[in-house]
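First, the structure itself, so that you have it in front of you.
On to subunit A.
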Amino acid sequence: MEEKLTQRSVWEKISNKLSKRSLWMLHYCTGCGAIELPPTMTARFDMERFGISPMVTPRQADILLITGYLSVKTLKRVVLTYEQMQAPKYVVGFGSCTINGGMYWNSYSTMKCLDQYIPVETYIAGCMPRPEAIIASFNDLIAKIDRGEANSWKDYYKNYDFYKANQDRTFEGPIETYNDIKADAAMFNIK
Partner candidate 1 sequence: MEYELENFIIDKMQPEFPEAVFTIKKSRRVEVKMSSDQLYNFAVRMQKKWNFLHLSAISCVDWLQDNEFELVYHFWNYDEKVLVMAKIRIPREEESHFETISNLWQPAKFFERDIHEMFGVYFDGSEDMERFILTDWNGPPPMRKDFITREYALNFFHYREYDPEWLKDMMGAGEGNE
Partner candidate 2 sequence: MVNPILLIIIPLGTAFLISTVAGSLKNSTKYLAFLALLANVWISISLLPQVLKHPVNVIIAGIKPPLGINLLVGPMGAIFSIIISVAGILVLLYSFKYIEGEGQSKYYTLFLLLITGSQGMILTGDIFNLFVFFEILAISSYILVGYAGDRNGFEAAVKYLILGSVGSVFILVAVALIYQETGTLNMADLAGKFASVASGKKMMIMLFFITGMGVEAAIFPLNSWLPDAHSSAPSSISAVLSGFVIEVALIVIIKFVYSIFAMTEILQYLSLVGVITLLVGEFAAFNQGNIKRVLAYSSIGQIGLILFAMTLNSEAGLSAGMMQVVNHTASKSILFLVAGYMIKMTGSYQFTDYKGIAKKMPVSSFLFVLGVLSLIGVPPFLGFFSKLNIIIAALAVGNTFNTVMVFLILLGTIIESVYFLKILQIFYIGDPIKGGVKEAPFTAVFPIAIFAVVILLGFLVLPEINIYAGSAAAELFTKIQITQVF
């Protein structure tokens, strides 16, 4: 990851330090992992301590939780939601289904590894990870943001063709999300 070396400006250090304290996650219950989230949010584990709270629409969310297997139909909706999210966005893949197909490794309709289609920030192993694992991974994510390395969202713009090719192959044809990724890339001047 060659970004690690570039020097972050003072303002970026401060903004990373402050914005790491407030992460809003988009509650996208695709698979069986969603049931793990209520305990993490409520009294016993209380992830709100770290400033993480659930948000309903992609416009307001920073973290996209993919909790479990993704059939091709749901993957299309996930890509659309990912593109609707606002820029510094992080994808957290729950469980082994997002890593390498998990239990549905030989099914004809579920996608096997998530980062073919959208850039993933952190994976949480386990089928399904317990709240402790989720909070640990969130803390890793917070530390990563603090160090300024959580820039997976730039990959989407950088090698968009790779992702686009995979998506088109899996969906048998392009999907219309009304987002001009190339123009956005130019806006963020990512080459």
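Criterion applied: all candidates are chains of the complex that A comes from, given by their letters.
Heads up, the rule we're going with is that contacts are C-beta pairs under 8 Å (C-beta built on N, C-alpha and C of every residue); 3 or more make two chains touch, one makes a residue touch a chain; residues count from 1.
For clarity, every value in this text was computed on a predicted model and none was experimentally measured.
Listed candidates 1 or 2 all sit in this complex, but the one touching subunit A is 1. Of all residues in subunit A, those touching candidate 1 in their complex are 72-73, 99-101, 105-109, 111-113, 116, 166, 170-172.
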